[in-house]
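Only one protein chain is missing from this complex, and each of the others stays in its spot.
After this line comes chain A, so read on.
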Amino acid sequence: MTKTLEAPADAGAAPQDKRRDAAAGRVRRTSWTPRWVAYAQAAPMALVFLLFFVLPLVATFIVSFWNYTEYSIEPAFVTTNYTDVFYGCFSGGSALCTTFATYLSTLKFVAIVWAATLGIGFTVAYFLAFHVRTLPMQITLFMICTIPFWTSNVIRMISWIPLLGRNGLVNETLVSAGLIDTPIEWLLYSDFAVALALIHLYTLFMVVPIFNSMMRIDRSLIEAAYDGGASGFQTLTNVIIPLVKPGILIGSIFVVTIVTGDYLTIGIMGGQQIASVGKVIQTQINFLQFPIAAANAIVLLAVVLLTIWGMLRLVDIRKEL
């Protein structure tokens, strides 16, 4: 939008500048830093992106059209991998095809985890931003929020097992307290366990951007709302939530994309019994069926990109940043 508006202006200005430069007989210096320095500073990240992100992605995209048999992979251009991914999906049968069922299961986790992390994340960020008065205290409490991230993902998941297992701490306590007779089975290796672990892992991704947005709200706006007769709840819905929308959006993008592609947590906490797209891809790679794994990966990527696109439509993030 802005590009199209600026383009004619640029086009109009450029020849004029050139004439002036030509008249002066030399190019005017605009900065003391040589131009290549800026490129040199961006180069390492650009190189990493190119080598380890763009190239593999292009390779994946190409391989997704290759042919494969039980014992070989052949360069080709066939769409059979994609038709295999969606096998039975559009035949009109009453049962869902494997791919749709898997995506639906993932979508369920995305919805649960997004709602829970948003709720918890917003509350924690609100507490940190509006109730904690001093900056040192805010920093301290913020550091406490990050403590779970000091250990690895896998260790954090494994440590749920002694807590939630059949003979884990929770069940033992409930049984000895006489609240239940037999241990609860669904605490571990279940949808519940998966959702719990995901929420625990990713709430911070919601807290950080929302907290950041809240800290940028001018405190006098809250007073102005109060002066205008707004109750606490009205201030929340009419002033705070609209102003932290960009933070909510960024946090949501983090959580939704991470959960959509997650298979480790779903695998471990689901006792390898719950399907996920990542798990499907991993299995296919184990069987050296690279082309169909690649096709699945491309579909997953497309789904994630579509989701982000949809979310960006809801909030104009460029305007807010």
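One rule holds in what follows: a contact is a pair of C-beta atoms (placed from the backbone, for glycine too) under 8 Å apart; a residue touches a chain by one contact, two chains touch by 3 or more; residues count from 1.
Keep this in mind: contacts and distances are computed from a predicted model.
J.: What is the missing chain called in its UniProt entry, if the choices are "Putative spermidine/putrescine transport system ATP-binding protein", "Glycosyltransferase involved in cell wall biosynthesis", "FIST C-terminal domain-containing protein" or "Effector of murein hydrolase"?
T.: From the choices "Putative spermidine/putrescine transport system ATP-binding protein", "Glycosyltransferase involved in cell wall biosynthesis", "FIST C-terminal domain-containing protein" or "Effector of murein hydrolase", the unshown chain carries the UniProt name "Putative spermidine/putrescine transport system ATP-binding protein".
J.: Give the residue, chosen from A:M143, A:A224 or A:L312, that touches the chain omitted from the document.
T.: Touches the omitted chain: A:A224.
J.: Looking at the whole complex, which of A:P56, A:G88, A:P148 or A:P242 touches the chain that is not displayed?
T.: The one listed residue touching the chain not shown is A:P242.
J.: Since one chain has been left out of the picture, which residues of chain A touch it in the full complex?
T.: 218, 220-221, 223-231, 234, 238-239, 242-243
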